[in-house]
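Of the protein chains in this complex, one is absent; all others appear in place.
Going in written order, the chains are labelled A and B, and every chain counts its residues from 1.
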Amino acid sequence: MNEYILQVKNLKTWFRLDTGTLKAVDDVTFSLKRNETIGIIGESGCGKSVTAHSILRTVQNPGKVLGGEILYDDGSRLADLVNYKPDSREMRHLRGREISMIFQEPMASLAPVYTIGAQMMEAVMVHQDKKDKMAAKDACMEMLRAVGMPDPEQKFNSYPHQMSGGQCQRAMIALAMVNRPRILIADEPTTALDVTVQAQITDLMKRFQKEYNMSIIYITHDMGVIAEMADTIAVMYLGRVVESGSVKAIFQNPLHPYTRGLLKSMPVLGNKTGEKLNAIEGNVPVPLDPPEECGFCSRCPNRTPECGAGIPSLKEVEPGHLVRCFHV
Amino acid sequence: MRKYIVKRFIYMIVLLAIMSVFAFVVIQLPPGDYLTSYIASLQQQMGEVDESVVLNLRKQYGMDRPMWQQYFLWMRNMFQGNFGESFQWRQPVKTLIATRMPMTIVLSLITLLFAYAVAVPIGIYSARHQYSIGDYVASILGFVGLATPSFFLALILMYYSNRYLGLSVGGFYSPEFQNAPWSFARLWDLCKHLPIPVIVIGLASMANVIRILRATLLDELKRPYVVAARARGLKENKMIYRYPVRVALNPIISSIGSILPSIVSGATVTAIVLDIPTVGSLLYNALLSQDMYLAGACVIMLTAITIVGTFISDILLVVVDPRIRLQ
Partner (left out) sequence: MALFKKKKAKVSMEEAMYMETQAQLIWRKFKKHKLAMAGMVILIILYLVGFFSEFFATQDIAKRSTTAISMAPTKIHFVDAEGNFSLQPFVYGLKQEEDPVTWRKYYVEDTTQKYPLQFFYHGDPYKLLGFIPGDIHFFGTPQPDVFFPFGTDLSGRDLYSRVLSALRISLTTGLVGVFFTFILGCLFGGISGFYGGIADTIIQRVIEFLMSMPSIPLWMALAAAFPSTWSSLQTYFAITIILSLIGWTSLARVVRGKLLELRNEDFVTAARVAGASDGYIITKHLLPSFSSYLIVNVTLAIPGMILSETSLSFLGIGLTPPIVSLGVLLQDAQSINTVSMYPWMMIPGLFVVIAVLAFNFVGDGLRDAADPYK
């Protein structure tokens, strides 16, 4: 058995559009250890969500996974998910059972025309070899209770529009957890929720991680949440991982100028040094036919002529701490 | 839910009432009243008409009373099953309508079912394979379908089926079955006569449904719940039918409200061209000969089909959409 349950290497997911090729994910590399959480952080549009969908092979047309490896170790053998077709039996078998996902907008991610129960039952029964309605219902009810859904019996027969955002997200988590997956991908699960509900949801995920020996890929743009949730962090910018390492390494010794910028733009409670909050200048460019240069060079404070000459590679500066910059 | 249905029901009744006023106005619109033309036709047939007969008729139809009283008299008669007399056919309007109404409803229903049966699969295909050759063919057909007046399509189909297939077109039955009692042979004869009118009337509606469905599905396919369902491990085909198509049923059903009037409209023109005995062609003849009581009754009947049809589609919507059901 491998130390890592999931290793993503040089993943490429491109969208061929009329106007050019959108390189949404262009060389993403990270590894996820068993029972740990990796936080993927970056501004909107940097390719976080596309990375998540690439792992599940649910990238929407016209996007396609065009290269790299997604090595998944189910405990008995190692499979490269890039080799499977999106709608293949193997991929469908993994989805929802081995690897589950929860989404940014809980309300919109539940189909409006079916009850919560119907959608959960379907998620269970699609992976049952012998269809057993009773067992499926028991599993669903147990999970609804586990996520702390108020009045689970009644909510089982409720439609999404009859529930609050927080309840919907609990339902989404129950739906994702009902098959006890080994990996949970959480794509900004708390962005659309109130702050108090946010804390409840992250606590819930941490609890499940312990109870079910689960690994989590936590995608967010919120540095605060990531510090609390993650064991390791991968910082993404313009379709690439620009820095990755343990939480400690990233927060105490950030090496990439983008990571530093991100950390400086984060307010710290009780900070009395009088340092001003920093904004990273400029906007994230759109990776439509991007030039062969360091993606961050248009906004980088330490730019040199070298930066426009090519794409820097991901270098290991200390064990487990990787940085993509010419100047480290 | 019950409140919703009751509300729609009351709304339907109100619409029918307004419609009856409109039909009454139609009856009154032509220069000279109905009786003038009726008496004229009587005179033509039997020479001089006695003054007392005229007075009697005036009284019977309430012509000596104010307009609003005439309307209520007309309505009261209608509720008692008395729709007035058609002077052109020399028959009660009620009998004329009764013989044509069932087939008019059947024809509209079959056309509606046909339009949806063809349009739904095409719409789903077009949305799932956006910008594919099939999608282009479907949208070009849709454009042509919307651009061809139904009577013109009827003419073209008549020309070709007459010339190359030797089919008798027009009417519901071949002459030998016209007045025959019901039998399998007669039913089969009817089936042979139905395709052309059904295609002619249904084409534009089909094109409309394809457009609506394609646009809705394209929207729905991008929604997070579709991605979520896919991420749950469902087979793609099954997922499409269970989720986005199921959600798109709502706009499809509400489109009945706009499709049905256009089918009844198209059926009217087509029935005239193909000489099909429906209420539509009856209305046409009635209008041409200023047989206004008949015309008014036809207008009421035709609009009643769409109003009642829309009401039924509203009810269907309740069954299909929990968001309305649980309001």
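Following the convention adopted for this analysis, a residue touches a chain if its C-beta (ideal position, glycine included) is under 8 Å from a C-beta of that chain, and two chains touch if they have at least 3 such contacts.
The model shown is predicted, which means the values in this text are computed figures rather than measured ones.
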Displayed chains contacted by the hidden chain, counting the whole assembly: B
Full-complex contact with the absent chain, from B:N162, B:Q178 or B:N237: B:N162
Residues belonging to subunit B that touch the chain removed from view: 15, 18-19, 22-23, 26, 29-31, 143-144, 146-152, 155-156, 158-159, 162-163, 169-170, 257-258, 261-262, 264-266, 268-269, 272-273, 280, 283-284, 287-288, 290, 295, 298-299, 302-303, 305-307, 310
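Assume only the chains that are shown with their structure count from here on.
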Residues of subunit A touching subunit B in the complex: 53, 56, 58, 60, 87, 92-97, 100-101, 103-105, 108-115, 119, 122-123, 126-127, 159, 161-162, 172, 175
Of subunit B, residues touching subunit A in the complex: 222-225, 227-236, 242-243, 246-247, 250, 320-323, 326
